[in-house]
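Written out below as structure tokens is the structure these notes cover.
All protein chains but one are shown at their positions in the complex.
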Amino acid sequence: MRARAMLVTGFQAYGGRGINPAQEIAQALDGERIDGTTVAGRVLPASFHKLRGAVEELVGELRPRVLVCLGLWPGEPMLRIERVAFNHAAFEIADNEGVLEKDAPLDPGGPVARRATLPVTSIVEALLRHGIPARHSTTAGSFLCNALMYHALGAVDTLAPGAKAGFVHVPYVPAQVALLQQDLTAKAELELHQRADLASMALDLQIDAVRTTLRVSQAA
Amino acid sequence: MRARAMLVTGFQAYGGRGINPAQEIAQALDGERIDGTTVAGRVLPASFHKLRGAVEELVGELRPRVLVCLGLWPGEPMLRIERVAFNHAAFEIADNEGVLEKDAPLDPGGPVARRATLPVTSIVEALLRHGIPARHSTTAGSFLCNALMYHALGAVDTLAPGAKAGFVHVPYVPAQVALLQQDLTAKAELELHQRADLASMALDLQIDAVRTTLRVSQAA
Amino acid sequence: MRARAMLVTGFQAYGGRGINPAQEIAQALDGERIDGTTVAGRVLPASFHKLRGAVEELVGELRPRVLVCLGLWPGEPMLRIERVAFNHAAFEIADNEGVLEKDAPLDPGGPVARRATLPVTSIVEALLRHGIPARHSTTAGSFLCNALMYHALGAVDTLAPGAKAGFVHVPYVPAQVALLQQDLTAKAELELHQRADLASMALDLQIDAVRTTLRVSQAA
Partner (left out) sequence: MRARAMLVTGFQAYGGRGINPAQEIAQALDGERIDGTTVAGRVLPASFHKLRGAVEELVGELRPRVLVCLGLWPGEPMLRIERVAFNHAAFEIADNEGVLEKDAPLDPGGPVARRATLPVTSIVEALLRHGIPARHSTTAGSFLCNALMYHALGAVDTLAPGAKAGFVHVPYVPAQVALLQQDLTAKAELELHQRADLASMALDLQIDAVRTTLRVSQAA
């Protein structure tokens, strides 16, 4: 029997940011039916030590046919469809539990990397055809997003073989950038040309983009 | 008698781009009433030789109390409220008539620069409060946008004294970036890390931003 | 009698940075003879309240035929030859005395802007011919560099009429970026894609660039 649900996960807010579009997209799509399949949207803790167990439990419980994990890439102006997760952690900031992994493998016994099973190129082409800026990417970074992608692909391999699974990085939402600007201005600590990249994308367009990602993945 | 209308101008498409959000915003707001004042939205030619006469004619005819000229700043991730126009032209690309001014004053007899009479700081603060990324800027560049701002401020000075006038740079819209990406991919001429900055902002948010700009300017 | 010396000024370090290439260039060129003219290299305080008096005193004392003021533009990858100074201050960080001017004119009675009298276009062309990345710029920002440029051009106007004067922004030096990276890593406060732009240029190339700037300016 093929897996039925499509699972979308989003991290909770981290790095001192009040919101995380990844979480909002997962919650917005929870329960929606796309081409006859129900979407399960779940929020994951921004915790290096908890995310592996959390995603393994979700995959084991739902046995999804499609798994799209979402995370924020601050400053990125478009959707980024990740091709590969690397067995390595090197954080620049701490996670929500204060864990600051500087240089370690995610799984000493695991493969060097795991390849997304999502149809990455077709997703990018479909998004661009729909007028949504998107690109493929060959790194999910070395923080929680990459760790989740690595562990999620491992979980799918054993618990939901054949599922289309991967990771999509999303931009800030505009209100988040506006808040960040007010915060930076109040602090008067950084010069504008030294500030975070401040690109953003409207939440509804981000949700449409993930919807298209799910549709293309299911059809693949 | 004080001028009544609020005038919003937007350039037509240029630089080989199919559309220009500035034009779309001006057309979208044309005829709208904001706090009891009607907005006149007009499209201006992307022509160095025609823009001065065109804006002088509009200002003379409408005697606006508020004038907001709009132009696209490719790659800019947010609204940019310009503080000053500089009496200088130095183009990097030709205008729609093939004019490529490399290094010349806009008006040999004019002042070195003209200061926007819009309440720039209040506009930026209001936009950020509304969750719209925005910043003030001290250069409108040295292409058509700066030239229009310079001539528009000169026209207001003589034909609509006391009017709140200035220039707002707007980002790409997302569909424009998606088209640009498909075009660049087809050409295979540039590497991604060499490509245009590809930030964008949804058209409806850009329209809201200009609406807020007009409201704050009229109240100033 | 024409002014004799060529004056180069550089700001002292500011913004918590240990060094400032602008200061180092001014000191390196002090006393050097270029095409028969002696260069006076002077360091200026990173103080909004002191810089005007300091530059007026220097210009009055030396009556330079060429005045090139230097300042750091963090993250800028090349020399930036400024075309214009704007009568406005809007700081993002405080100066070395804690002054944080948010939105004020530099001189309520002064012109909106002052145009550099340096041969900007010729300087850029000469630098590029010498293999040194450089561009002209239409904003010196709204912090101390712009304020100094504005007041320096005013001082030249009355105390050294006919002098070629203006402002050149310089990049970080590499060691400065390396220190900044170590500092940011130690703080673990920012993600790399949120960090300062980290471009730099070797100090000796920056010195050569200013030498070329002086030579071209004197010959103009």
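Order of writing sets the chain letters: A, B and C. Residues in each chain are counted from 1.
In this section, a contact is a pair of C-beta atoms (placed from the backbone, for glycine too) under 8 Å apart; a residue touches a chain by one contact, two chains touch by 3 or more.
Because the structure is predicted, anything quoted here is derived from the model rather than measured.
Q: Touch as defined at the start, partner being the missing chain; which of C:Ala26, C:Val55, C:Val112 or C:Leu127 qualifies?
A: C:Leu127
Q: Just one of C:Met6, C:Leu106, C:Met201 or C:Leu214 touches the chain that is missing; which is it?
A: Once the missing chain is taken into account, the touching residue is C:Met201.
Q: Of the residues A:Pro45, A:Pro111 or A:Gly131, I need the one that contacts the missing chain.
A: Once the missing chain is taken into account, the touching residue is A:Pro111.
Q: Residues on subunit C that touch the omitted chain in the whole complex?
A: These residues of subunit C touch the chain that is not shown: 77-78, 127-135, 174-175, 177-179, 181-182, 192, 197-202, 205.
Q: Provide the residue numbers of subunit A that touch the chain removed from this figure.
A: Against the missing chain, subunit A presents residues 83-84, 86-88, 90, 102-103, 111-115, 121, 136-139, 141-142, 146.
Q: Given the full complex, what residues of subunit B touch the hidden partner chain?
A: Counting over the whole complex, subunit B touches the hidden chain at residues 15, 73-76, 91-94, 100, 143, 185, 188-197.
In the analysis below, only the chains that are shown with their structure count from here on.
Q: With centres defined as the mean of C-alpha atoms, identify the chain lying farthest from subunit C.
A: Between subunit C and the rest, the longest centre separation is with A.
Q: Centroid from C-alpha atoms only, then distance subunit B to subunit C, rounded to Å. What do you get?
A: 30
Q: Express in whole angstrom the distance between the two chain centres, defined as the mean CA positions of subunit A and subunit B.
A: 36
Q: Which subunit A residues reach two or more other chains?
A: As it turns out, subunit A has residues touching two or more other chains at 192, 197.
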